[in-house]
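Note that one protein chain of the assembly has been removed; the remaining protein chains are unaltered in position.
Should a chain be cited, it is by its letter among A, B and C, assigned in written order, with residues numbered from 1 in that chain.
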Amino acid sequence: MTIVGEGDLALVINLRDEKRYLVKLQAGGALHTHRGIIPHEECIGQPWGRIVRTQLNAPFMVLEPSTADLIKHIKRNTQILFPKDIGYILLKLSVRPGRLIVEAGTGSGGMTLALALATAPLGRVVSYEVRPEMQALAIKNMQKHGIAEGIVEFKLRDIAEGFDEIQADALFLDVPQPWDYLPQVAACLRSGGLFATIIPTMNQAIPTIAGLEAASFGLIEMEELLLRHYKAVSTRVRPADRMVAHTAYLVFARKMEKNSPPTEQTSPTANYI
Amino acid sequence: MTIVGEGDLALVINLRDEKRYLVKLQAGGALHTHRGIIPHEECIGQPWGRIVRTQLNAPFMVLEPSTADLIKHIKRNTQILFPKDIGYILLKLSVRPGRLIVEAGTGSGGMTLALALATAPLGRVVSYEVRPEMQALAIKNMQKHGIAEGIVEFKLRDIAEGFDEIQADALFLDVPQPWDYLPQVAACLRSGGLFATIIPTMNQAIPTIAGLEAASFGLIEMEELLLRHYKAVSTRVRPADRMVAHTAYLVFARKMEKNSPPTEQTSPTANYI
Amino acid sequence: MTIVGEGDLALVINLRDEKRYLVKLQAGGALHTHRGIIPHEECIGQPWGRIVRTQLNAPFMVLEPSTADLIKHIKRNTQILFPKDIGYILLKLSVRPGRLIVEAGTGSGGMTLALALATAPLGRVVSYEVRPEMQALAIKNMQKHGIAEGIVEFKLRDIAEGFDEIQADALFLDVPQPWDYLPQVAACLRSGGLFATIIPTMNQAIPTIAGLEAASFGLIEMEELLLRHYKAVSTRVRPADRMVAHTAYLVFARKMEKNSPPTEQTSPTANYI
Partner (left out) sequence: MTIVGEGDLALVINLRDEKRYLVKLQAGGALHTHRGIIPHEECIGQPWGRIVRTQLNAPFMVLEPSTADLIKHIKRNTQILFPKDIGYILLKLSVRPGRLIVEAGTGSGGMTLALALATAPLGRVVSYEVRPEMQALAIKNMQKHGIAEGIVEFKLRDIAEGFDEIQADALFLDVPQPWDYLPQVAACLRSGGLFATIIPTMNQAIPTIAGLEAASFGLIEMEELLLRHYKAVSTRVRPADRMVAHTAYLVFARKMEKNSPPTEQTSPTANYI
């Protein structure tokens, strides 16, 4: 991983304005930037972290994209899922090798990519999508990164018809009305299984939480993450002037066992959940 | 993973006040709560997600702890590393199976745990600590979770003496004066390798960034994450009254190749980095 | 205002732990702190900003309370209105001398105090409250500060019956269901008049905005303010560990003129508002 290889994805960054390009390097290829051209051969066979220059002498860094970079630069035509949210969701859903993770909808595949990277080589990710063109984009995005094979299974389906899987360890929902699919979610998750969904508006937050309460999910949590960038110049360190103020509310819950038997019979609190 | 086994770690949560207990379940054991006693046998052999009750009829959920739960409940006597920060750092440092990740200092092992879970089964984590008692606590914490074996190597060393590893994919520093160790960090990382450090004060932020600038690291970024909890009760959804307002500033950078040769000779911008 | 007088309100602050006391100074009085006693005579007749000591030699600062201090230390038995919100609302509602400002409900009188201070000596504040005991507390709070006379008029009334005033410059509503009183609000405000309300939950935000839309208010805005304290010690400047994460959502709007005549007759957009 020290030397840039043909076929590698590279993050090429203008040193002056930090404009970024995500490029698949190919012999004979060239990156056309706003400050000149970089032939791919300038990068291939060299160490990562090198400075290359365009014919206009503009300097660019050639870096291996981090997982966060891959997520941010994925080709998309839907709402964005950000690394700040994905990193936290992965820990809240215990996404790791060996787990069965179900997702709907696939969208552009940003979350699918993160799930695949976090569960490889021993996990299994099943991703549902109802729109054929979105699924096609996601599959193309995954193939570009060459990491999905053997890990991710894509299914074209309206999840109102239910999931095929049972005993899933975790399920992530990114759909406009999550409360419409909670019986299907409960049927898919193993007892104690982990659930997460994201929703942008207050109008969605209220019925989502109400639905989880009614469906007897446990440990319902709603959170949001704010990411603040700083100007990292040592003579004038300060927060950036502007920031992304909202991506989504994150809602988490656990599937509780049905008919959880009370250890003592006749209590007024027996119906608590 | 559907049935609770002996030796499993369980997160036991009071349904009334959400007070939480992280317990290693053992035959004959008992959890003493502020609302009565739960014999471990009530949990072992049952499905996860079940409600059990104390002899005082107080209901508790028995849940498998998520990775986020494990991190939050680790036994510690140092500053806290939070799931919100760890999840983001894992994505920014591309921590995944197969990678060589170096960390210093080990502290209570919260980050070590997260690194081990994210790189297993094929990765390698090396964690340096200078204080023997901290290292002992971290090792004990890891053994409790039974996940470090074969993944994490603990080293007792002042990193001023340097790291043994070279060509590390990523390095995470959690020490009071990160700027003191940047030559050692540069010697340990492969070209293009990923670097992260966390620091709580502005007084540390400025020399950390200045040090990275002086040591010719690239793509220096400073960020912070704010996590806001909401009251997840459907009839009155609202942000929680109080929140953790600060954990740490996160600083990221990339190791650049030394003596990166300019593609064209005589430019006034050749010394840009 | 340089010398502390008898009858003055003083903010007395422990230098060690910053614990604060708001005291009305009286000859013969004494402040009993957790670190000893300060006779009021130690303060009266001395300059503001002096350090005094208890018989246990604990040092305290004697300061004139700022408007922000007065608001924070008001005796209350209701939800808190914070200086950060009040300061912003005063500017959004153009509260200044000469204006007629209507408020409901009075609550503990924190906002009433701020309105009185901002409109004196030439303004007029009318404050409605339906609960006699709350009104009594607010009046007592105002008398303690000796600033309401001639400025604030308190009325005991359910505002469902309407406000007496017409042509008010601004109206501030702090009631559980603001959307129930919008016709009354519209009848009270002059055309173009400024409206603000505060609500803590998402469940209230949605019907409040829907009500304003239905009642043809203009320039509807919803905002919130987050105040972050820093540890102001020069050797380790950093955000405080914890903060107040939520006080209320602030909603602003303008009363539009009814039957605003279109300048051109037959447009499909004539019914826009």
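One rule holds for everything that comes next: a residue touches a chain if its C-beta (ideal position, glycine included) is under 8 Å from a C-beta of that chain, and two chains touch if they have at least 3 such contacts.
Since this is a predicted model, take the numbers as computed values, not measurements.
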Touching residue (missing chain; options B:L9, B:L22, B:I206 or B:A240): B:I206
Interface residues of subunit A (partner: the chain not displayed): 200-203, 228-229, 235-246
Interface residues of subunit C toward the undisplayed chain are 1-2, 13, 15-16, 18, 42, 46-53, 55, 57, 59, 61-64, 66-68, 71, 83-84, 86-97, 114, 117-118, 120-122, 167, 169, 190-194, 202, 205-207, 209-210, 213, 218-234, 237, 249, 251, 254-257, 260, 262-264, 267, 269, 272-273
On subunit B, the omitted chain is touched by residues 202-203, 205-206
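We adopt the following convention: only the chains that are shown with their structure count from here on.
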Rotating subunit B onto its identical copy subunit C by a Cα superposition takes an angle, to the nearest 5 degrees, of 180
Please tell me whether the contact surfaces of subunit A and subunit B are same or different in residue numbering, using the over-half criterion. same
Geometric centre distance via CA averages, subunit C-subunit B, whole Å: 43
Touching at least two other chains at once: which residues of subunit B meet that condition? 202, 228-229, 237
